[in-house]
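First comes the structure, then the notes that go with it.
The complex appears here minus one protein chain, its other protein chains still in place.
What follows is chain A.
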Amino acid sequence: MSADPQMLAFETNCHIFSGCGFPSPGLNSFVFKPLFTVGGVHFNKPMLLAVLSTIVVVGFFWAAFARPKLLPGKLQMVGEAGYDFVRRGVVHETMGRKEGEKFVPLMVTLFFFIWIMNLWAIIPIAQFPVTSIIAFPAGLAAIVYLTWMTLTFKRHGFVGGMKSLCGYQKGLGAVAFLVFPLEFLSNTIIRPFTHTVRLFANMFAGHLLLLIFTVGAWYTLNGIGIAYSAVAFVMVVVLTLFELFIQALQAYVFVVLASDYVRGAIAGH
């Protein structure tokens, strides 16, 4: 009756060869019991982790940058390295120094916020990537979408903006009838969707993988199954390291794409 596989896997003594079926993790692994309910809104674990992410990111940058010194301390040095990575490595690289500087705060915030939300996946007790709930990446992608859409029409006016969205170029000729709808569809509808889903699906799949091997390691921990359990456990360790890499990579990819969209809006086509 209970639909919570985590409860099945960890809170009961369900092992192989004991007449217990494999409590396969699935969509239900992404549904949580409300921690508390305020006015009919259930406050659950992903929300708590999102709020914690806010505290962690703001807390870190507060500690690093609140009283910055000309000769940086250790924490400030780390903060500067992270800040510089996004600022120069992403924003200045895609948009150029002059145009890009205005968007540095947005991209820095996006990167570190997403990264920390991803990172919860491998933090003990938390062990859940907030971004695997599509609402979180969707909200961030929407902010990026609104930003570059506004910029497109602000910079180029309505006609210029539409041209930019349709991928207008001189000398397209008859191909234009093919290019315009495709580009328009790609830019206005598919782009924010893929932007969201790329992050969401990566974290979703990563979490599922980790769950399958974790639950599997626990489930097979009986009799001869211990051999399988050992393999699954090794996979958990390997995948945890892999996820550590993917979490940072996906945050990076999200920000690089966001910067590229903004660059496209500024430059036009």
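We adopt the following convention: a contact is a pair of C-beta atoms (placed from the backbone, for glycine too) under 8 Å apart; a residue touches a chain by one contact, two chains touch by 3 or more; residues count from 1.
Methods note: contacts and distances are computed from a predicted model.
Visitor: Can you pick, from "Sugar ABC transporter substrate-binding protein", "ATP synthase subunit b", "Acyl-CoA desaturase" or "Iron complex transport system permease protein", the UniProt protein name of the chain not displayed?
Guide: So the chain that does not appear here would be "ATP synthase subunit b", according to UniProt.
Visitor: Among A:Leu35, A:Val58, A:Val159 or A:Ala267, which residue is in touch with the absent chain?
Guide: A:Val58
Visitor: Using the document's definition of touch, tell me which of A:Phe204, A:Trp218, A:Phe233 or A:Tyr261 contacts the absent chain.
Guide: Per the contact definition at the top, the residue touching the missing chain is A:Phe204.
Visitor: Using the definition of touch stated at the top, determine which of A:Cys14, A:Val90, A:Val104 or A:Cys166 touches the missing chain.
Guide: Of all options in A:Cys14, A:Val90, A:Val104 or A:Cys166, contact with the hidden chain holds for A:Val104.
Visitor: Considering the whole complex, which of A:Cys14, A:Ala50 or A:Ile212 touches the chain not shown?
Guide: A:Ala50
Visitor: In the complete complex, which positions of chain A touch the hidden chain?
Guide: That gives, for chain A, the contact residues 2-4, 27-28, 30-34, 41-43, 46-47, 50-51, 53-54, 57-58, 61-62, 64-66, 68-70, 76, 79-80, 83, 104-106, 108-110, 112-113, 130, 133-136, 138-140, 142-143, 197, 200, 204.
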